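What you see is the complex with one protein chain gone and the rest in place.
Right after this comes subunit A.
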């Protein structure tokens, strides 16, 4: 019984590593400048080099693999990059840990043998590893970043005001697009996104607000045209609304516009009201009155020099008719996102057509330089030249390509680039709480980073549970998964019989509690040794706009400093963990330099290490730059995913989908 459990637990790790190893191999191949064609169940084809897309399209079966994919997706959603590196790093880490567990003798994670029963030994060491990882992530990583790596960072800004020069921007974007789209259009897209950035940004300090807006409304800010060569992709001034005019009356000069969210024409009996007809004449009179009212409203708009109505609802034909007579253009059925984008960029709120405001002046208007039809492909849209009122100079992108797959790929890479830029301008600092109370070593730093991680963790957990539901629904799939799952099931049964509580839930609870800030659990007895590191923290781990040259520089640096940290570290567990992580990090430059002949990996690594030993600048091989924040975030996400994987000791197949209420409960616990 005991040995069986041990086997299952080991299998959980090897399954996780096996699943990720498969992914890793695939993604490595995908990274070698190759693109992948993905077909969807709907029959449409999609071209991509995006690791997340590929992983999601694979529809992987094993639950651990699905959890990994969910982690990758949430990381990618946040930073717009790094899906492939994520998998490579994770698989290397798992392999490294597997090797430690296999060795067993002399490993610091196996010292607890005497104290615990034999059957719990493996579980115990896994847990210890995961706890050490957690400590590493929250304390040592930041420390090394702040102390050692920081001096190597370059700043993307050319001056103190946070301006970023075009050359720097181009090299950052080029490096980004390198991994995301085919090399034939890489240049074009980086130029396009660079142009877009500089044309949208109205003044120096508006970049964060602008990037937030672009990322939030990216769907509204781009249009795709198929059947044209990619070189026709361009940036347009103003916004493109994805609707045609219901009425178009050409107008010149400054055009006053209104936003509407309800119909101008009122019905005979609006919802919730009763209309009593006493006589035929009365009915006719009320119809006439309604028409007159609509006419008066349109006259009122005309008198206020309103030229365009932008409506989220469909307007009655009578409104269209009077609009045409009064020379007012109407665009109707705009999506709620388009309306909110318009409100955000112009700072106005929708107009409410009531009897009361028919006499008063209309104040909530916006001014456009032009408002005209635009033909894109076979569709007619509305092209709106808004004058800016916020930190976003309205522009939009048109992606052209022979097929939908290409325009889609370019749009998602473009969006990813702006997500990446958003991350680039973020800074990581240590929480004040951490510094003020150094005795509370277990307090996880409350940086933006951790907050994000937590929400993403909750999300992925939810996704994971949601997506896992179907497998449990289908009993045949359980059998298909072979003996391992059956064993896990048996094991779970006996576990429930033999022990009072479920092991799984206990483990999960422990992991979740650990994430609570300020929880008094002390995972290590080496409290004191951490104190000095905490105190030596400086305020900023990563400054906004920190960049490093591409080509594995970040990984080599982190590897070097982790190794030297491990050498002087007093705690055997942390030493082992640091070494494993440091070695895994090297796998990324190893893959990057696999194909080039001149800069073989060993040479690059040797040069870099000798430069570091003599305190010289790192040799640069490529021109591109990448955001340090994204890289840092990636390492943190991978370590977090790994921790999550290791805290699972049983995989239980159940017959019905996990209940939604339970999901909510667990979220509250977090």
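Assume a residue touches a chain if its C-beta (ideal position, glycine included) is under 8 Å from a C-beta of that chain, and two chains touch if they have at least 3 such contacts; residues count from 1.
What we mean here is this: contacts and distances are computed from a predicted model.
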| item | value |
| --- | --- |
| Name per UniProt, for the chain absent here [options: "Molecular chaperone MKKS", "GPI-anchor transamidase component GPAA1", "Large ribosomal subunit protein bL33m" or "AP complex subunit sigma"] | "Molecular chaperone MKKS" |
| Contact residue for the chain not shown (choose from A:98, A:208 or A:226) | A:226 |
| Touching residue (missing chain; options A:99, A:154 or A:269) | A:269 |
| Residues from subunit A at the interface with the omitted partner, ascending | 26, 29-30, 32-41, 45, 47, 54, 57-61, 182-184, 226-231, 250, 265-281, 283-284, 287-288, 290-291, 316-318, 320-321, 324-325, 377-378, 401-406, 469-471, 473-474, 476-477, 656-657 |
